[in-house]
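Here's a structure for you.
Now for chain A:
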Amino acid sequence: MTPLLELGSVSKQFGPNLVLDRISLSVRAGEVIVILGPSGCGKSTLLRTLNGLEPIQGGEIRFDGVLLDGATDWQRVRQRIGMVFQSYHLFPNLTVLENVLLGPLQVQKRERAEALLQAEQLLTRIGLWERRHDYPRQLSGGQQRIAIVRALCMNPQVMLFDEVTAALDPEMVQEVLEVIRDLAGSGMTLLIVTHELAFARAVADRIVFMDGGHILEQAAPHQFFDNPRSQRARQFLAKFSYTNVIKRKESA
Partner candidate 1 sequence: MKKITSVLLSALLGLGIASGAAHAAGGSLDKIKARDKLIVGVFTDKPPFGYVDEKGNYVGFDTDLGRRFAKDLLGDENKIEFVAVELASRIPFLQSDKVDLILANMTVTPERREVVDFTNPNLRVAVQVLVPEGSPAKKLDDLASKTLIVTTGTTADIWLTRNHPEWKVLKFEKNTESLQALAQGRGDAYAQDNLVLFSWAKENPGYRVLPEKLGSEDPIAPAVKKGNIELRDWVNDRLAKLGEEKYLLKLYDQYVRDKLSPDTNPNDVIVEGGKWQG
Partner candidate 2 sequence: MASSISEQLTQALPLLAVGAGQTLAISLLAILFATLGGVAYGVLAQQGGRLVRGLLRLYLELFRVVPVLVWLYLIFFGLPIFFGLDMPAFWCAVLVLALWGASEVGEVVRGGLNSLARGQQEAGLALGLSTWQLYRHVLLPQALQRLTPPTINIYTRIIKTSSLAVLIGVVEVIKVGQQIIERTYGSLLIYGLLFLFFFLVCYPLSLASRRLEQQWGNAV
């Protein structure tokens, strides 16, 4: 079966820095990939090349067999590959509902009634339907989940999550992780960049470990966490060993 997403020897430079160095990765439909690695390893950049926010200088990216390059209509690709950001970036001048409906109505030109129905379903599932007429700054929590709903309402095939819990208060993190876990269970293709190792272990089909612009290791979660093959991976995990130990003890 052709992979849904395929990166072949992708390279990217920021000025003199080679941020992605001949990255090759294959993602099947329905897979949940979690990308781990120390800061600066290029994992966010990797994500951002997939929806065209970062252009690449070398290699090729294929989505559903089609090459993504300078001639690509990124507007159409982005309707099928959704993204959620660390700082959620809800549009402050629009209400929650308007934020969610903007894409479906303006970009996909869907019927308002139908889009509204989907928005209601999704917002109700995260318990924020009653707040739909509020502006983002009036909310005391839940913005990131709304950002996820906003992306989901476009009915994408793939969802990219770029450190979506890193900027949240600890109490909010769980709620967001649960939403993502539900998505994973529904069969959607996810690429997740995160620091939440326990979560990664629980939800991923495959762990991709990066360092210095390279993919050093790819493995199933239990294999990666229990028996990392590369030195760097071991060092990386060692930094979290304390947390790992606690979590393992708790689940025993």
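Operating definition for what follows: contacts are C-beta pairs under 8 Å (C-beta built on N, C-alpha and C of every residue); 3 or more make two chains touch, one makes a residue touch a chain; residues count from 1.
Selection criteria: all candidates are chains of the complex that A comes from, given by their letters.
Keep in mind that what you see is a predicted model, and the values were worked out from it rather than measured.
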item	value
For chain A, as assembled in this complex, the candidate in touch from 1 or 2	2
Parts of chain A lying in touch with candidate 2, wherever the complex brings them together	51-53, 74-76, 78-79, 82-83, 85, 87-94, 102-103, 106-108, 135, 137, 147, 150-151, 154
